[in-house]
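Complex shown without one protein chain; remaining protein chains in place.
What follows is subunit A.
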Amino acid sequence: MIRIGAFLVGLFFAGWLIVSFGVGAAAYISEPPQETAEHAFHEKPKALTLASDGPMGKFDRQQLQRGFQVYKEVCAACHSMRLVSFRNLAELGYNEDEVKAIAANWPIQTPDIDPATGEATTRASLPTDPFPSPHANETAARAANNNALPPDLSLITKARSGGAPYIYSLLLGYQEPPAELAQRFPDSMPGPGLNYNPYFANLNIAMANPLGSDGIVTYSDGTNATREQMAKDVSAFLVWTAEPTLEKRHQTGWAVLIFLIIATGLGYMAYRNVWAGVKH
C-alpha cells in the first residue's frame, strides 16, 4: 500500500516537473530571454588591498585617520554614521583631547532637550554621543537629495556583497555612459539627477560623484590626496566602522586555533593509544 501510494505521488511530482521543464525549455529556445542592460554593462568591483585583509589583517591607523578625514569633510554632509560614537575614534589613535575637540567642533550638533523649557534644541557633541545625523529624518534627507536616501554608512562594507572593494570601485566608477548603452538600452540612460556608474546595481546612482577631483581634502599627514588615495582611505575607514572588533577577532582566532590544534593532536594520540591492539 505505502509503496503504491508513494509511487503515485512520486510519479505526479516528478512527471509534472518534467512537463514544466519541457514547456519552459521550449519557451527558452524559441524566445531566449533578452539580455538586460545590467547584464551587459554592470562591472565587478576592482581589486583593493587593505592592511585589514586576510586572517593576519590589522588596521593601518594612519590610513583610518585619513579615511576619517575624508568622511568628515566630504561624506558626512549627506551620510549618517549612527552606530559609531566619537569616543570610538580613540581606537584610531586620537588622544582624549583630540576626541573631545572633534566632537565639540563637529559641524552638526547633537539634538537635545532644553532643560529649562523642554523644547527641542541642539548642543555641541560629547565623546559619548554617536555621530549626529546630517538630516533630521528620512523625509529631510530625501528632500535634500533629489528624493534619494543616502544610506547610513556605519555598516556599509558589510551590507554590500562586494565589501570594501565595491565602495572603492563605486567611488571611482563615475564616467560618461557608453555610446552603446544609448543605442541598445536607451531606457537605462541616466535620467535627471542620476549618474552613470557601472559598479552600481542598476547602473544609475543618485549620488553625485563625491570625489570629483584630486585634492578636495588636505591630509594632515601630508599624503597626496588623489582621488584614488581618498577612495582607498575612506573604504579602509568604512571597514573599521563596520567592524571595529576585526583586529581583536583575528588575534583571538590565532590563539584559539593554536590551542585547538595542540589539543586535537593530543586527542589524536589519546585515541590511538586507547585503540592500540584493537583492530577495527
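To be clear about the criterion, a residue touches a chain if its C-beta (ideal position, glycine included) is under 8 Å from a C-beta of that chain, and two chains touch if they have at least 3 such contacts; residues count from 1.
One rule holds in what follows: contacts and distances are computed from a predicted model.
Per UniProt, the protein behind the absent chain is "Cytochrome b"; the candidates were "Glycine cleavage system H protein", "Cytochrome b", "Aspartyl/glutamyl-tRNA(Asn/Gln) amidotransferase subunit B" or "Aminomethyltransferase". Touch with the chain that is not drawn comes from one residue among A:Lys58, A:Arg123, A:Arg184 or A:Arg249, which is A:Arg249.
Remark: the residues of subunit A touching the chain excluded from display are 2-3, 6-7, 9-11, 13-21, 23-25, 28, 33, 55, 83, 151, 154-155, 158-161, 201, 242-245, 248-250, 252-254, 256-257, 260-261, 263-264, 267-268, 270-271, 273-280.
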